[in-house]
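Note that this complex is displayed minus one protein chain, with the remaining chains in position.
Naming follows writing order (A and B), and every chain is counted from residue 1.
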Amino acid sequence: MRLRTTLAASAAALTLGTGAAWADPVTVGLITTLSGGGAGIGTDIRDGFQLALTMAGGDAIHLVVEDDGQRPEQAVQIADRMIQSERADILTGIIFSNLAMAVVPSVVAQDVFYVSPNAGPSPLAGAGCNPLYFNAAWQNDMLHEASGAYAGANGMVNTFILAPNYPAGTDALTGFKRRYTGTVAGEIYTQLGQTDYAAEIAQIRASGADSVFIFLPGGMGISFMRQYAQSGVDIPVISTAFTVGQDNLPAMGDAALNVINSGQWAPDTDNDANRAFVTAFRAAYGRTPSIYASQSYDTANLILSAIAAADVEDRDAFRAALRAADFTSVRGDFAFGNNQHPIQDVYMRQVVMADGEITNRTLGLAIEDYQDVFAAQCTME
Amino acid sequence: MPVTLALIFEQMLNGVQFGLMLFLMSAGLTLVFGVMGLINLAHGSLYMLGAFFCAAGAAATGNFWLGLVAGTAAAAAAGALIEVSVIRRLYTRDHLDQVLATFALILILSEGTKMVFGPFPLYLNVPPILSGTVDLGLTPYSVYRLALIGFGLAVALGLWLLIGKTRLGIRIRAGENDREMIAALGVNIRALYTLVFALGAALAGLAGALVGAVQSVQVGMGEPVLILAFVVIVIGGIGSIKGAMVGALIVGVIDTMGRFLLPRIFATFMEASDASGLGAALASMLIYVVMALVLILRPKGLFPAHA
Partner (left out) sequence: MRDTHKETVVNLALGLGLLLVPLWALWADQPFTITLATRIAILALAGVGLNLILGFGGMVSFGHAVFFGVGGYVAGILSQHATSGVPVLGLPGSNQMLVIWPVAMLVAGLLAAAIGALSLRTEGIFFIMITLAFAQMVYYFAISWPAYGGEDGLPLVLRNRFPGLNTMRPWHLFLVAWGVLMVVLGAMAALRASRFGAALMAIRQNPERAAAVGINPYGVKLVAFVISGMVTGLAGALMADLSRFASPAMMAWTMSGELIVIIILGGTGRLFGPLAGAAILVGFEVTFGGMTEHWKLWLGLVLLAVVLFARGGLIGALAGRARHG
């Protein structure tokens, strides 16, 4: 009665086997948002993970997927069920930081691993770090710092900054300002879920800024960019993959063209693993993967690499195997810091029209071997 | 940055435009409540359907206007279908049952839309003649937003003519006042109710399609607007189109000006980022505060339809 994805059947054609193929499959619970406004990202997370399992073949992982409906209560309940009834040893999948903040402490308290394919709230990277909690994506501030660094170094001296009024939004503007060397022409906190940005765009117009930095994930970003394109305000926009990633670009259309944004990966990231990933994803799902799909794909491969090296029942050994990060990431170099968050290169990308599709093209390196500022507050070594 | 006349003018226009789109949503809602006494939480889903079908229609034909027609027609058809199958059974039930049934409809329509159109937001763009800006002397302004103001006023005029000058309008107004009487006078109540519901749905769908071109066409886009529309009709008075217009303009202007001015007011005696956060928090609470105040002073809204 569960939504199971038993890979043995589907991977029959690609049986490569893994090192521990004779052991029982490890149950991995993937809790993500598959309904409501965030369903697009959740679908990418699920599809990225499943693609990795299909391509690896074998049945090392028994995957259970469920929808959290973007409700913290629901996510906690599902996590409990996966641990207590399904006996999952590893949980993953959560997109939103507020759900992660509710679920992760509860999961690690039950001696179960959590590997995040997306949400990277700062408390869990700093004082709240935990040996059982890994983040395979980023710490939330990373992309904002990269954009801030780039803006300051590339002629933007008077930036107007904008984000929604919730912890991720305040973190975004704090992160941007941390590495930005110019002046802030104006700083606005919008309402979470706001759809009409006319008031804010009017203020941008009046501010005399030479650039605009926005953090507006999901539908908020789509609304803003469309309205911005209609407003006649011509100031260049700089942002992050949260706002102008592949999940949002098709809906934004031309309105997003030329926006420079930061991300540790783009569909054109130049390595063999990524080329294979993007080709396979397009073939399997009929669309170009987003950064979320790439993170989830990496999460799956990270977990598979650990399963091949250690027994999940031996928490210490498995933890060491995860920390070793002995897998090929589609973003290039990948290593964990002391707080088990990634140390990785961050790039700037630009939104372009390529082969009739609107997508991101890598411009260049923004920060090399970025490590988040909260690692110092984590007492793990 | 300083508050200039140009900025205030632009924000006032923004507030009016936001208010007029809210009016489209609220007019349908207040009609349905006024004539049939029905609380319809699924009104936001009809708004969403209008946007989705407009996007699909525009993508299929390459023409925004055809998409607009498709969106409005689809919403009206969905409205009629829902009325005949579900809503019709709820007229005699109390508000609680209506709330639950239409809440269930939200779940069904949201998930159904996702099953048909997929989980990602859809692309819908402003038609070329309405894109770009026009110089209004004090400030440049988006042509599309002006067009939205125009659409809103046109619909308002159309509704006024419909309600005030046609036989259908007379029946609607009579129905608001005394349902049993107009049945006794031989008006086909069932057809009238279906028609009113479909009209309300069409207005919601039209609003969704128009607004969808400059916002995100995604599942769940209707619920926030639904709540605002309820605020509007409560402020304006149930069953009153005039009330819906006044209420919508009040909500639109206050919300826009609040988001614009409150952080600045706080910044005069507080540090910039604290002021911004506190101002934003209060701005989001502001219309509810206004609604509560109106209800305390006028428990039935500004223009109650019944004497």
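Just so we're on the same page, contacts are C-beta pairs under 8 Å (C-beta built on N, C-alpha and C of every residue); 3 or more make two chains touch, one makes a residue touch a chain.
Since this is a predicted model, take the numbers as computed values, not measurements.
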**Residue of A:T54, A:S106, A:N158 or A:Q350 touching the missing chain in the full complex** = A:S106
**Touching the absent chain when the full complex is considered, from B:L7, B:I106, B:A156 or B:L195** = B:I106
**Item:** Contact partner of the left-out chain, one of A:S97, A:T195 or A:N261
**Value:** A:S97
**Item:** chain A residues touching the omitted chain (full complex)
**Value:** 1-3, 34-35, 65-67, 69, 71-74, 76-78, 80-81, 83-85, 97-98, 101-102, 105-106, 121, 165-168, 170, 191-192
**Request:** Pick out the residues on chain B that sit against the missing chain.
**Result:** 33, 39, 86, 89, 93, 95-97, 99-101, 103-108, 110-112, 114-115, 227, 230-231, 234, 238, 277-278, 280-281, 284-285, 288-289, 291-292, 295-296, 299-301
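Quick note on the criterion: only the chains that are shown with their structure count from here on.
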**Message:** Suppose each chain is reduced to the average of its Cα coordinates; what separation in Å results between chain A and chain B?
**Reply:** 35
**Fill in**
Listed in rising order, chain B residues that touch chain A in their complex are 1, 4, 6-7, 10-11, 14, 17-18, 110-111, 114, 119-126, 131-133, 139-145, 211, 213-221, 224-225, 256, 259-260, 263, 272-273, 276-277, 279-281, 283-284
**Item:** chain B-facing residues of chain A, complex
**Value:** 34-37, 39-40, 42-43, 165, 170, 173, 185-191, 193, 195-196, 198-200, 202-203, 205-208, 218-220, 222-223, 226-227, 229-232, 247-248, 250-255
